[in-house]
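I am attaching a structure below and will ask some questions about it afterwards.
Here the complex is missing a single protein chain, while all its other protein chains stay put.
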Amino acid sequence: MAINKIVETMEAAVAGIGDGATVLISGFGNAGSPTALCHALLDQGARDLVVVANNAGTGREGLAALMDAGRVRRIVCSYPRSGGSVVFEELYLADKLELELVPQGILSERMRAAAAGLGAIYSPVGVGTQLAEGKEEREIDGKRYVLEKPLKGDLALVEANLADRWGNLTYAKSARNFGPVMAMAADVTVAQARTIVGLGEIDPEIVVTPGIFVDRVVHVPTNAGGA
Amino acid sequence: MAINKIVETMEAAVAGIGDGATVLISGFGNAGSPTALCHALLDQGARDLVVVANNAGTGREGLAALMDAGRVRRIVCSYPRSGGSVVFEELYLADKLELELVPQGILSERMRAAAAGLGAIYSPVGVGTQLAEGKEEREIDGKRYVLEKPLKGDLALVEANLADRWGNLTYAKSARNFGPVMAMAADVTVAQARTIVGLGEIDPEIVVTPGIFVDRVVHVPTNAGGA
Amino acid sequence: MAVQTLDDITRLTRRQVAWRTAHDIEDGWYVNLGIGMPTMCSNYLPEDREIVLQSENGVLGVGPNPPEGEEDPDLVNASKQLITLLKGGSYVSHVDSFTMIRGGHLDLALLGAFEVSEAGDLANWTTNDPKFPPGVGGAMDLAVGAKRIWVLTEHCTRQGEPKLVKACTYPLTAAGVVKRVYTDLAVLELGDDGVVVLEMVPGLTLETLQAVTGPELRLADDWRELVAPEVG
Partner (left out) sequence: MAVQTLDDITRLTRRQVAWRTAHDIEDGWYVNLGIGMPTMCSNYLPEDREIVLQSENGVLGVGPNPPEGEEDPDLVNASKQLITLLKGGSYVSHVDSFTMIRGGHLDLALLGAFEVSEAGDLANWTTNDPKFPPGVGGAMDLAVGAKRIWVLTEHCTRQGEPKLVKACTYPLTAAGVVKRVYTDLAVLELGDDGVVVLEMVPGLTLETLQAVTGPELRLADDWRELVAPEVG
């Protein structure tokens, strides 16, 4: 037998995701957004999702399409409103979507804490602000910190450049962003990869996400910045 | 003016290190050990050092030479005793060296916490054991954790493969080990690099330690596993 | 003689504020540029200095805008603008990017503001207006993580109210972090001595500036005229 994480269909890529799942979705704006996987998740039908992503989608594609179809109950993000975040704004103002706003670095740091098996971390970010309300505060060596809990996904959807059958991944330029940490922080990680290569064709020095963190890979040839 | 972190002498590489400094020294066994920098630090003369390293040196070279010369007051490591750790054993049994034993993954995780500006982390490692004695314990979501403090260096000495004048680094195979985290976790990071290349010659996708984390680079052509 | 009003004064354009700020960024610094005026600073960095721009989405060594036809949708800054990468630049994961930021590895972060208080408190993420869903982005991480925080802002709101205030009324981003403020009227330093005016645009008097500024101002002994060239 051989390890083969490559699946042939978009359906297989997102099979088995249940209602209420927490889904980590990579990308910063359009760069690194796993648009095709978002549409596969839309077709798959899971509802009542909690989505963790830096932004809340643009236009009516990808994450925005999932939200537009009413599949997302809550979004955990740092910067929901940006050029073209029309679906988010409609739903938010109509009170049809919960928003948990997290400082951007703490968003990835909380996912990293989950990936690394930590119980919690003391963060210097947001101390004394509205975003730290209700969070435990503590002084350590003369500086104040707030307690932040790990943020773990049932599913992570990431957009990669190269991939092989072991699930090793590289990323394209700034499309790397949340891919590595989300791949580490979910029970099931699915990558849409622009190019599938043979095992050993990715230089072991340049693998960014080792295959141990990846469960399924599906080939999605073009991404062009998420469009 | 141009950023140029490359220094021409071993003396310049370790200039300004004071007595009592905490020094992070990369390497796992001999792989990735910055032997030449350890000797430079010996020549430089700083005393009363606290050294953070995975192992406590082998033979009488590198870190072992520093210890042998009585420059190290305390060593923070996970696995001091291994084949050839003669200097450590002599000093430890003669009560001339303090030992702080840290579980290996927590050694790097504590340095990462310092690098990332965290106040502390809750770790699942060592709970209820002798190594957690005196540490705050806490239950989070039904699981027990101990509070671990950041571990920051005044100086980090790392062994790199390629380097450029901005301080960008790559490593050689498993000699990578503690290099990336130590480079991030010290006030002053010095790399001995096997090859110095022109700016732009390291593919931006394969830089492991970006230059922002590196202060000085010195060319040490051969390493051959630290020997 | 009539009392001076701001109508008598030529303010700096947004580009000129960016130009002025850029000239205080020192050789060799690692700098993060926030959305808006801060990002415009990248066009005006003095050519005799090597300054490394960090973009929190995971780019170190941000270069100028790409020539037409050479845009790469995979290469964007935190404002989602298309950029290039300098020689010596690198791509990093988001976690590593914020390790740079929170761990004190950046020499400077330039941010925008709704309000800055005399104690250096910064409010720049929400006005609590229910019609505008809030967004914080990396502002809180940058505000507590970078070695220096400088703010670029218009001196007054559109309604003519001071943005430099005694105490912030909007929700804080971070307390006591802002060290310098660059506006279309002045350059001001915030410190133990209170708010010190380092530079003012030509013709402006301290009294007129004081009238549109919350905290009490003190003119630096070596204050200078704030003169910026026409910049495109």
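For clarity, chains are labelled A, B and C in written order, and residue numbers in each chain start from 1.
Throughout what follows, a residue touches a chain if its C-beta (ideal position, glycine included) is under 8 Å from a C-beta of that chain, and two chains touch if they have at least 3 such contacts.
Every value quoted in this text rests on a predicted model; they were computed, and no experiment measured them.
Enquirer: Taking the whole complex into account, name the chains on display that the unshown chain touches.
Expert: The omitted chain makes contact with A, B across the full complex.
Enquirer: One chain isn't shown here. Among B:K5, B:R71 or B:R112, which residue touches it?
Expert: Of the listed residues, the one touching the omitted chain is B:R112.
Enquirer: Which residue, B:K5, B:R71, B:K152 or B:R176, contacts the hidden chain when the whole complex is considered?
Expert: B:R176
Enquirer: Mind pulling the chain B residues that touch the left-out chain?
Expert: 28-32, 54, 78-83, 88-89, 92-93, 99, 101-106, 108-109, 112, 123-131, 171-181, 208, 223-227
Enquirer: Just checking the interface: what residues of chain A touch the absent partner chain?
Expert: 1-3, 112, 114-118, 164-166, 168, 184, 199-200, 202, 204-205, 207, 210-213
As a convention for this text, only the chains that are shown with their structure count from here on.
Enquirer: Let me spell it out: compute each chain's centre from its C-alpha atoms, then which one is farthest from chain B's centre?
Expert: Most distant chain from chain B: C.
Enquirer: From the mean C-alpha coordinate of chain B to that of chain C, what's the distance rounded to whole Å?
Expert: Centre separation, chain B to chain C: 36 Å.
Enquirer: For chain C, what residues touch not just one other chain but two or more?
Expert: 85, 91-92, 98, 102, 144-145
Enquirer: What are the residue numbers in chain B that touch two or more other chains?
Expert: Touching at least two other chains: 116-118, 204-205.
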